[in-house]
Structures are given as structure tokens and as C-alpha cells.
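Left out: one protein chain. Kept in place: all the others.
Chains: A, B, C and D, in written order; residue numbering restarts at 1 for each.
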Amino acid sequence: MTDALSNEDDLLRRRKRVSAMFGVLCAGATALCLLILIGLLATVAVNAFDAFLPEQTRAELEGKSTLEGLGARTSAFFSAPYWQRGWTFLVEGPSWRPEKAGVNPAIFGSLWLIGLTALFSVPAGVGAAVYLEEYAAASRWKQLVQLNIANLAGVPSIVYGILGLGIFVRAVTLQAPGGDYLVGLSLGRVILSGALTLSLVVLPIVILASQEALRAVPRSIRQASYALGATKWQTTWRQVLPAALPGMMTGVILAISRALGEAAPLVAVGAVGFINYTPTSPYSRFTALPLQIFNWAADPKPEFHSLASAAILVLLAVLIMMNAAAVWVRYHYGQRIRW
Amino acid sequence: RPAPEGGSDAATGSKSGSISIDGSSTVYPVSMAVAEEFSDQGTDAEVTVGFSGTGGGMKQFAAGEIDICDASRGMKPAEAEKCKENGVEFIELSVAYDGLAVVVNPDNDWCDELTVDQLKQMWKPEDPAQKWSDINPDWPEEDLVLYGPGTDSGTFDYFTEEIVGEAKASRSDYAPSEDDNMLVTGVAGDKNALGYFGFAYYIENKDKLKLLGVDGGDGPVKPSMETVMDNTYKPLARPLYIYVNTASLKRPEVAKFVKFYMDQAAKLSKDVGYVPVPDDVAAENAATLEAALGAAPAKAPAAE
Amino acid sequence: MSSPAITNEPAREASLHSGGAARTRALYEGVIQWVLWVCAGVSVLTTLGIVLVLMVESLQFFREVSLVEFLTSTQWSPTFRDKHYGILPLFCGTLLVTGGAILIAAPIGLGTAIYLSEYASPGVRETVKPLLEVLAGIPSVVYGVVAVTTISPIIKTWFGAQSIYNAASASIVVGFMILPMIVSLSEDVLRSVPRALREAAFALGATKFDVTVKVIVPAALSGIVASVLLAVSRAIGETMAVTLAAGAQPNLTLNPLESVQTMTAYIVQISSGDAPSGSPEYKAIFAVGMTLFITTMTLNVLAQWIIRRMREQYE
Amino acid sequence: MSIKTLPAEQRNTGLKPPRVAQSRASRSADELAASAPKISVSSLNFYYGSSQALYDINLTVPEHCVTAFIGPSGCGKSTFLRCMNRMNDMIEGTRLEGDILLDSHDINAARVDVVSLRKRVGMVFQKSNPFPKSILENVVYGPRVAGERSKNRLMEIAEQCLERAALWHEVKDRLNDSALALSGGQQQRLCIARALATDPEVLLMDEPASALDPASTSRIEDLIFELKDRYTIVIVTHNMQQAARVSDQTAFFFQGELVEAGRTNELFTNPSKKQTEDYITGRFG
Partner (left out) sequence: MSIKTLPAEQRNTGLKPPRVAQSRASRSADELAASAPKISVSSLNFYYGSSQALYDINLTVPEHCVTAFIGPSGCGKSTFLRCMNRMNDMIEGTRLEGDILLDSHDINAARVDVVSLRKRVGMVFQKSNPFPKSILENVVYGPRVAGERSKNRLMEIAEQCLERAALWHEVKDRLNDSALALSGGQQQRLCIARALATDPEVLLMDEPASALDPASTSRIEDLIFELKDRYTIVIVTHNMQQAARVSDQTAFFFQGELVEAGRTNELFTNPSKKQTEDYITGRFG
């Protein structure tokens, strides 16, 4: 028998090499992901940097290479005008003058949208997932619903936009034998319509992620609860849902991210580009950050391209703040449960 | 059936103290600039400007959901029909011209101008030129790499109409993009490339592109504010329009806004990179508007 | 020994099914079940709505264009004068972009998920995962621009792509975009595999590779497949990045270096473009949408069948 | 090895003489016969999918008695136990034939409320399955879902039940720690405490002492004795001495069949079936 723990046969050495290589590959994949992220963020940040440069610095930079301009940029960065412009960017509305344009209505529009979207889609999504995983008996019907949901995830968001236009913004008249029926909410081109439409877009993500999280809860936990005289709902509410919470949070995070970055369906349900007031209720007309970004990015003027990058940073900041809460929940609960 | 759509009309479009504009993304910058200046004048009206495309805007306009529709082309008969069906009456005002620039890579040292016919050879659907040398034997025998806007844009329609002679008649083996900045990137990155897009995109990327003169029969002319305005840059300058619902026009804030639009259009369209309409067109606009405003109050009861 | 736990109990229910308490409880549970059922019903209603919208309009489309042409013609040019309505080029475009994106994102995403769940320390995991989720929130126009300005030139010089718009660069950026979906969801399911299973495998002298590949991943398979499916769906549904990166030229090709148009890109192009509603090219978006819907449905049926066959349920 | 011959009894009586002397009396034959049947099972067949796990079981579980199930591993004890509170409902593809009456009500009838049933018929599982929550949360879960709100009352219940399950002094300082950080035996006792807290009429215990040391085992056995005046208890055990010590009635299962059931004393001293005899004397397999 072998005497030293490090003395090993060839096969074992090979297996360990495979394992080590596998670890390196996985770590490499992670590094690659991070690299992509950093690359993207850096690109955006660098582009955004020029957004707030004062007129005169801009003029100075004309025709200089990046390196030459570094000094001027740095000094501009540490001067008050740069930050004043940064502030006006946050509190002003859109403008055709790049030095004046801001994202205030877009920020509020987006906040309203994702707030309401989360409000609609999370309970509905988790509810549907609970129904499918805990309540519905295995049946054709369940299979059908399941298939349905997986399918919905693949429907392009613009189609939801068309649907939202039909049933939330307007209403469709259905001709039936007993008379004509008006199907839809006729809400008009308002935030609420947008949020409802986005809710439909992200619902499959919430449902599917929640289902997986529920499935991962060991059956013995449910058995233990039932055996203690808990009802189905008590078992679900007190044991299964808390245990599945971290996984569900992932779904919620991804859903919010998606809702925040989505533009196409919003255009369809009537989001606008310019709005001269800050939306104050779900019944306001609205614009949203991604729309602003798209529009600026497509503008001929390069100054607007920097503004688009700055708006992306704002969007990411909003996203990160929204995610922080969810991440905290996931971390907090994820820590405690190690089956 | 218009009934439900009319219902939403009440919810948004006709709300007192609000003006809603939607439609062409090409006209959007002008309308937005006007709206912004208008707001800065101190008004309570809530103004919104969207950019869901000329087609999308027309759909809403015909349904009476918006007050003003931006358009990068004239209204189509089918759309006019829809308006009529829904009892939407309107006036058409042309607010600016968009010169289409034909550009090549700055490294292209053989080509400085093209005739309409040569352009047609390049872009026609049947048997188009494949090499630069197919156009002019003196030019290099290099692939002709073409860039153009998305095939569902007003620019595409206009270009094909003027160059090939029929809207949407175009070769299809070119690289289309929905974002004109991408076209700039494309032409700027390929020596053998040629592309066309809005003049404003050329202005902002002068150093990366080479502008070609177009010979519409009276010798080659390069697009510029002047050549477009005095109508010497032919035929690639297209008019941009706004359509105003006459029923909306009876609302004071809309009337005020449209008047303001006409006053400011010249200055602001220039600022955002388009060309102001010539004086005679401006006068025509004024007359149309005047007539509509005069008629509006009388028409009002009928429209409701 | 008297027990307070017992003496304070209310009178026991006489039989198993009578008694007010049980009835109230059953009612309460019933209401909850009903509410949950409604939640699940929302998705069904949505589908119904979508199918209805797509059906009604595509029926009109097919009144003008024959189904045979739609399915067999190799040209898609509704926005040109010479109109052809062959879905194949768009279908191929979607296939190319989505397939490529998955080929890129699935291995990288899974590798990352495995690294985070099996190798990384909790600190690393809890930092990296939310960071990567930021990728999901970057609006797709950014990806589109990056594709055209950064990735395309590389592909052009290395692989000799003709156009700066090509399916490959679209695949790559869409791949990046769906990474967080695969990483986050897979990592969750990997980590919820009970520790006892890991211990069992390690105690048998398995290497981390053996444990991961032969125990953890199979046990988490259904969740992993679900995450990949969700990512595929996102890739299929993604539009803006694709329109910018792949161009908007419907080519019947499986060469990733060529420019293509996807089904969704066409839908966006038309629905935010110039075409007046009622024109055949406008109605075509519904036929395309229908095709897309049927395609994803087929894919999903297939995937569910696979999951059912391969699933390992712990406990 | 002297320990080998140290009889189990001796150890136990040595432990707590007074208690044992008072309560360690199993029911007499008369008492057993007089006991009302709490659960009666007739012609029970049970299937996992296509494979049958129980064959035509007929058994009466008398009230206020301890019934022990013994038999070789895999013979169907757990399966049978799980039938009695319909836990097998949760396993897909199972099928049950025959009747199980609790206080003469069929528990498998359509309109039976399983929640009430399981409240009345508690269970301790073979593999301990604590919730991934704190120790305290685990114990008070039953009362809590039954509607108990008062913090004091819950604490009281927790202390009492943990005390009875012989776990209190080990965990009293760490009630808020995760139950998953307990040792195997501690988890098992926690699960017993948790079941006690719901105060069921019938308590099904699947090898409640399998992971326990003799002292804890003995405490659990004492508990069973203590409880049987008020509860009806069914216990699965592999330890025949334990069956002999705690139960009034013993049922011997073999390959899915109930070979023999009867008063514990009789079954052990005078089994009527050859199989039983072989099993209890170890001349088996």
C-alpha cells in the first residue's frame, strides 16, 4: 500500500489533472465573464466621460489624441462645472441641445415602470409558480400551462407591445353571438399600460426561476410540515417559500433588469421621447431610460452619444440600487440554508 | 370599428392643456426642439413627442389619438382613407428638408461625383453593378460595397423613388442598417464602400467620410444648406412634414404650438442638422395654417 | 405529569371532516388555491391573447400570400418593390444568431456557474454574481454598438467577413447578453443540491470534477436546462442588438460571416418603421410572429421531453 | 467481554429505578383487549407503482397502548406507518386498497381533511428532517400553524417538549441556532420534540431512537411510557429489546405481510408462527 499521501498512481494523477484543468476552465469562464463586463462598462464609462465636459474644454480637445487630451479632461473632471453639468443631467428633461439635455423624466418614468412591473409580476409570477409546483396535480392541463410559460419566454417583446396596445392602451371589440364585447382596459398611452405590458414580458422569467427554486426544496421538508398538521398553504408559506426565496430573488433580479432595459414594447404602447414634465402618477404619459438611450445613440451628433453612455450609467445605477435589496435578501437567506 | 379607439382619445389626446406628437423619427429632433423651446416660453401644456416611425404615427393620427403627426413622407392614400373613415381632418405642413448625402470612404481617390444614372446603375434591382469598374472602366476593379438605410424607412423609399424611379425598387444585396450611425461606421471602415443617409450624419462625421457630388442633369452639386435650400441639389432632398389634426387645432394650446412651430422651424431645423424650407414654401405653410385656424372654430361642433 | 400543552387545547374535532375549524380552514385554503390558480391563468390568458392577435392578422396575411410561398420561397423582401415572402432566410437568420449565442453562452455560463457554486468562496460568489447580473440590465443598443465597433472589425480581419454586419458578431453579443441568465439561474440550482450528496461523492474519492460532472450537474439538470431554455428564449426574442449587429438583410445562409436578418428583427423593423398598417409587409409581421411562436413551442416540447427523460430527483 | 452479557434490562432499571417501577408496566392482556380500537386496518394492500409493498394487512391499534412494528429491513414497516397518516399521498404513483379507520372513520374517504388527520396522527420520520430554521422555530412550528400566537406560550411548549425529548439542556443556550448544525442524534430528538409539540392523539414513530445513545434512548422510552396514558403510540424499531420494553402489542412484518401481531409478552415468549420465532431468536435470514 502507498505510504505517502502524495505518492499516487498515474491514473489518479491524470484524474487530478483533469479536475484541476476543469477548475481552471471554470475559473477562466468566470474571468471571461468579468472581463466582458468590465470591457463593456469601461467602454460605456469612457464614452460617458465626455458627456459633462464644459464647452471650452471640448473646444480645447478638438483634434487632440486621447493621450494629449488627458490633462485637459482631468482638470475638467475636478472642476465644478463638470459636476454641475452632471447634476443638471439628472434634474433636467430632454433637450435638443446636448449641453442642456437631461434624463429626469426618463429616470422617473423608468422607476415608475419597474416599480409597478415588480408589483404586478412578482406576486403573479410567484403565485403561478407555487400553483404549478405545489398545487397542480400532474395532468395534461398542467403540462399545457407549463409549456405555455416556457413559450411565452420566447415571444419577442415587441409582440407583447402589440398585445399591450390592444388590451391595455385600447380595447378590442370581440364580435360574439350575444353582442359585441369590449375586451381591454382602454387605459391610454400611460405608465400603467407600459408597466402591465412589461409585466407580461417578464412574467415567464419570474415563473420559471421560481419554479426551479421551489423544486430545489427537499421533499422531506414538506413531509415534515404536513406531518405536523400544517395545511398546504402553511407549508408553502412557512417552509417552502422561505427556503426557495434566494432562488426566486434571482428571477426577480433578472426580471427587473429585463424590464429596465426593454424599449421596443414601450414604443408600441406609446412611450414618447420628449416629455416636458416629470411623471407623477401611473396615469401620466411617459418616457423611459432605454428609449432615451436609443434615441441619443441614433442621433447624428456625437455629443449625444456621450450622453447616451451617461444615461446608460444612470440606468445601471438604478438597476444596481434595485438589485441591491434583492441581493441582500438572497445573501441573507442563502447563507442560512445549507441542506 | 373606431368606437374604442375614440374612447382612448378622451383619455390622452384631447386632454385639455396637453399636446401629443408622434411619428417619424427623422422629424423627431425638429419637433422636440420646438416643443422644448415652446415649454421654455412658459406654458402649462404638457407636451409629448414620440418617435414610433411615420407608419406608427400615422396609425395613431388616423385614430385621432394624437394631435400632430411627424412624417418623413407624404401621407399614403390608405392612411388618408383611414383618417376620413374616422372623421379626422388635417392639414399638412412641410417643416424642413433633409438632404440625402451620398458618401464614400475618404481613401477612395477615384470617385468625386456621380450622376443619377450612375447611382441608378449601382442601386437598381435588376443586374446592378458589382464592381466599381462596371460604372466607369477607369475605376478600379474592386467590389462595390453598398450601405444604405433600413428598407422600411422613408429615406429608402425616397432614394429609390428618385434614383431608380420607383419607390422600394432597389437591389437587395447591400448592407442595410436601422441606425444611420452604423452606416457611417460601415463606410468609414471600407475603402470600397459607398452609402447614402441623412445629411446631418455626414456633417457630424466629415472627417471620416468623403461627400460626393450628385449630378441631376445640371452638373454635379454637393449637398449643403445652401444647395438644398435653393433647390440646386437635386433630386436628393426630401421634404419633412407635420400633419395637424384640425379638430385639435381649435384648442388654444395646440394652435399656439403650431404657430410657434412655424415661426421656429427655420431656425431649429438648421440647428438639428436639417435644411429650412425656402420662403415660398414657408409662405404656403402660413397660408394653410391661417386658413385652418380661421375655419377651426366654425368646424368645431361638427368635429365633436 | 400534567401538560399545559395538552390541557389548553381546544376540544378535539370529533371526526375527521366535521367541525367549524376544519371548514374555515378548507375555505381559506380553497380561496388561496383559487388565487394561485388565477395567477397561473394570467400566463394562459397572455398566450391566448398573443395567439389570437397573431392568428387573426396572419390569417389576413395568408389571404394575400400563399402559405406555400411563405414556407418554400427562399427570398424575403416584403419591403422591396419586388416582394417575396419566403420565411426561410429569416428562419435561418434566427437559427444562426440564436444557435451561435447559445454555443457561446452555454459553456461559458455553465463554467462560471460551476465555478461560483463549487469553487469560489462565498465572498467571491456574492460579489461576482450580482456583478454579472448587471450584464442583463445593459440595454441592448450598447451591445449592438459594441458589436459593430469592436467585435465586427475583429471578425472581419481574423475571419474575413464581407460585411461589418454579420451573424457572428450578433451571436457573440447576444451570447454576452444572455450569460447572466444562465449563470445566475444555474448557480442557484447547483447550489441547492444537498450537501449530503457532495459529501457522499467526495468520500468515495471523487475529484471535484467527478463530483461536479457526475453528481451535482445531473442532480441539477432540470434547472440547468430550464436556465438555458430561458436564455435561448431571450436570445430568440432579442431584437435591437441583433438588428444593429447582424444588419437587416435577409439572406438565406448558414454562414455566420454573412449579414442576416432574424424574425424578430423584421418585426421590429416594420413595427417601428414607415409601413402603413394594412399593407402586406405590415401584416407579414404577424405571420412571422406566428412562425416564431410555433418554433419556440416545438423547441420547448422537445426540451420538456428531454428533461423528463433525464431528470434526477434528489429525495 | 463482560458487557456482552449485561442484559439491556439491567442497564435500564439501573438508570431510574423509581420511574420504571411506577410506570414500566405494560398493559395486561385484559387491558389490551378492553382498549377501544384507535386505528383499525383491514385488508390493506399498498403499491408503489406496479410493485406491491403491503399485502392484505389486518390490524387493530388499541387506544392508549404502545404498538411496536418489527421486522427485517425493507419489509414494509415504514410504508404501513405512512399509510396511517396518509403521508404516502405525497409519493407519486402509489395506490392503496382496503380500509384504515381512525376512531371508526375511514381516513381515506374522499371528504376527509388530511390536515385534521395529520394533526391528530403525528409522525416522527425515519430519517430526521429538521427545517432549515432555528431550533426554536422547528419545535414551535406545529403550535404556530395551529394558530398559537403567544410568544410565552410557544416558549413554554418549546421548553417542555425539548425537555421531554431529552434535548433541552443541550440546546437551551442555542435555541436560535440553525437546526441543521445539530448532531445526528440531536436532530432526531429535535424531530421528536417537534412532533410532541403538536399534541397529536396518535403518534407514529419510525425508529425514533436509531441515532441515540443508551441514555437518550432510555429517556425516549420513558417518554413513550409516560405518553401512552394519553396518546396512542405506534413505533417502528429494529431493537427487539426496545420493542419488548416499551410496547404492549407487537406486530411482526415480513416481506410486506403482517405475519403475526399480539400482546408483546406473548409474541416474544410464545410466538405462534415459525417465522416470528426465527426472527426474534435471530435464527433468520
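The rule we apply is simple: a residue touches a chain if its C-beta (ideal position, glycine included) is under 8 Å from a C-beta of that chain, and two chains touch if they have at least 3 such contacts.
Remember, it's a predicted structure, so these values are computed and weren't measured experimentally.
Participant: I'd like the shown chains that the missing chain touches, ordered by label.
Facilitator: By the stated touch criterion, the chain not on view contacts A, C, D.
Participant: With the full complex in mind, choose from D:128, D:160, D:198 or D:232 the residue touching the hidden chain.
Facilitator: From the options D:128, D:160, D:198 or D:232, the contact with the absent chain belongs to D:128.
Participant: Would you write out the residues of subunit D that touch the absent chain, in ascending order?
Facilitator: Subunit D touches the chain not shown through residues 1-9, 11-12, 14-15, 26, 48, 70-74, 78-79, 126-128, 170, 181-186, 189, 206-207, 210-219, 238, 240-241, 244-245, 264-265, 268-269, 279-285.
Participant: On subunit C, where is the contact patch with the chain that was removed from view?
Facilitator: Residues touching the hidden chain, for subunit C, are 122, 194-207, 210, 214-215, 218-219, 312-315.
Participant: For the chain that got dropped from the picture, name the residues of subunit A it touches.
Facilitator: 1-6, 8, 11-12, 15-16, 19, 338
Here is the rule we go by: only the chains that are shown with their structure count from here on.
Participant: Per the definition of touch at the top, where is the C-beta contact count highest among chain pairs?
Facilitator: A-C
Participant: Please tell me the distance, in whole Å, between the geometric centres of subunit A and subunit D computed from their C-alpha atoms.
Facilitator: For subunit A versus subunit D, the centre distance works out to 51 Å.
Participant: I'd like to verify one number: the distance from the centre of subunit B to the centre of subunit C, where each centre is the average of its C-alpha atoms, in whole angstrom.
Facilitator: Inter-chain centre distance comes to 37 Å.
Participant: Two or more other chains in contact with one residue: find those residues in subunit C.
Facilitator: Residue numbers touching two or more other chains: 25, 268, 271-272.
Participant: Which subunit D residues touch at least two other chains?
Facilitator: Only 115-116, 120, 197 qualify.
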